[in-house]
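Heads up, one of the protein chains got dropped from this complex, but the rest are sitting where they should.
All chains are identified by letter, namely A and B, in their written order; residue positions are counted from 1 within each chain.
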Amino acid sequence: MTGFERFAESFFNPTLIGRYWPEIVSGMLITVEIALAVVATGIMLGFGLACVRSYRVLPLNAFIVVFVDVFRALPPLVLILILYFGLPNIGLNLSAFTVLWLVLSLVLAAFAEEILWAGILSVRKGQWDAARSTGLGFGQTLVSVILPQAVRLAIPPLTNRTIAITKNTALGSVIGVSEVIYQAQSAVSFSGNATPLMMAAIGYLLIFAPVVALGSFIERRFAWRRA
Amino acid sequence: MELLRQQFFNIDVMVQAWPLILRGLGMTALLCLAVIPLGLLGGLAVAVASLSRSRLLRWTAKGFIDLFRALPPLVVLILLYSGLPFAGLRLTPFAAVCLAFLLNSSCFYGEIYRAGIESVGRGQWEAARSTGLSAAQTFTSVILPQAVRNVVPDLVSNTVEVVKLTSIASVVSFTEMLYAADMARSVTFNTSPIVLAAAIYLVILWPAVRLMSRFEHRVAA
Partner (left out) sequence: MQLSVAQGAGAVRVSPILQVRGLTKRFGPLEVLKGIDFAVAPQELVFVIGPSGSGKSTLLRCCNRLEDADSGSILLDGVELMDPKCDLNAMRRRIGMVFQSFNLYPHLTVLGNVTLAMRKVLGKSRREADEIGLAALDRVGLADKAAAYPAALSGGQQQRVAIARALCLNPKVMLFDEPTSALDPELVGSVLAVMRDLREAGMTMVVVSHEMRFAREAADRIVFMEAGCIVEEGPPEQIFSAPANARTRAFVAEIAR
């Protein structure tokens, strides 16, 4: 066996590809599922918090700032372990899937709140004055005048952050969520061969490369705004 | 409520786990000292390559960036740690973590530097070259200092992410803080050690996070 054949044998073994592709694909589906759930809840919650914050109710804002700071400062894996191993001890049994979804959603919400809030603050005060002087209420001004401008500023950083956080779905493997890398690792230990790992890498690329490309496109499209 | 305190904020357990966690914290610090400079330097190389005149270098850099933006860092780490032995290359956990971080954070730091370099006006190049500075001199003493200054907030923010990310080293049994805390958890059947580790992360990273908010929230007139 030449060196190349040995390499191909251990990393791109056709038999093993044939045997394990259903597992890898089911792992990919789970990854996509969690990622979509995280994006939906995280961004919605983050935007909701930013809107609440703009009403500037002191105790609420203090709560939001603490929430955002904590979830920006803590590694998601730490939060995942605390919830997954801690909650059953106080009688709360959440599935690994739920814990992963919850933690990543909260982390994304914290970052999304911060990014949108920065966007809201960067809209000039005159916009509020103009809208309020025509009789628009606070909420109407926020929705019709301020948010459209704030979201526009928020989209490029938010896209990047969203990609980075949804990639953390791989952390689910640590608590046994059967997403791609988890499937691959168990396949590796059964087969004693690295092929499933390469399949997993390709699986992630298939999922996230288009998202990254979309992100770059969005960033270029909105670049003029920052000039 | 009492149950919550006992399971999450148990002082006795925390005291017991403290020496272990402290040693873990030391390892986390060591890891940061290794991977942050690696990322900063690797990122600079990536940025220079992605702005180079050579098409080959540009496309290589772009491929590198796109690849590692799409791959989760944990996956990169597992590929290196569990995959490379099949090619006859067995890395220690520390080496695997360093290599994974070099690959992953170079790409993010690289994008930041690139934005910074692009933000320095063309006129600076022309002015420096017209005074007889070489391209390399112009880059290191005129362009780079301005570029870095323009992107300090992004560099800080990415460094916070890198520090947080060192926690995934626990997955390949590198005995950093989270690994130590999780070990203490599995021995004591109590979550307090991880809560203690979380508190330490918070103490270290909270000032940086506050600083970032300060950068981001510049109110428009």
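Definition applied: a residue touches a chain if its C-beta (ideal position, glycine included) is under 8 Å from a C-beta of that chain, and two chains touch if they have at least 3 such contacts.
Bear in mind the structure is a predicted one, so any value in this text is a computation, not a measurement.
Undergrad: Could you list, sorted by label, every displayed chain in contact with the chain left out?
TA: A
Undergrad: Which candidate, A:95, A:144 or A:189, sits in contact with the chain we can't see?
TA: A:144
Undergrad: Which listed residue (A:41, A:98, A:127 or A:191) would be found touching the missing chain in the intact complex?
TA: Final answer for the missing-chain contact: A:127.
Undergrad: By the contact criterion defined above, which parts of subunit A meet the unshown chain? Give residue numbers in ascending order.
TA: 124, 126-127, 129-137, 140, 144-145, 148-149, 152
Quick note on the criterion: only the chains that are shown with their structure count from here on.
Undergrad: Would you pull the subunit A residues touching subunit B in the complex into a rising list?
TA: 7, 10-11, 69-70, 72-79, 81-82, 85-86, 89-91, 114-115, 117-118, 121-125, 163-164, 167-171, 173-174, 180-181, 185, 188, 193-194, 197-198, 200-201, 204-205, 208-209, 211-213, 215
Undergrad: If we count contacts the way the header does, which residues on subunit B are in touch with subunit A in the complex?
TA: Interface residues on subunit B, with respect to subunit A: 3-4, 7-8, 66-67, 69-75, 78-79, 82-83, 86-87, 160-161, 164-168, 170-171, 178, 181-182, 185, 189-191, 194-195, 197-198, 201-202, 205-206, 208-210, 212-213, 216-221.
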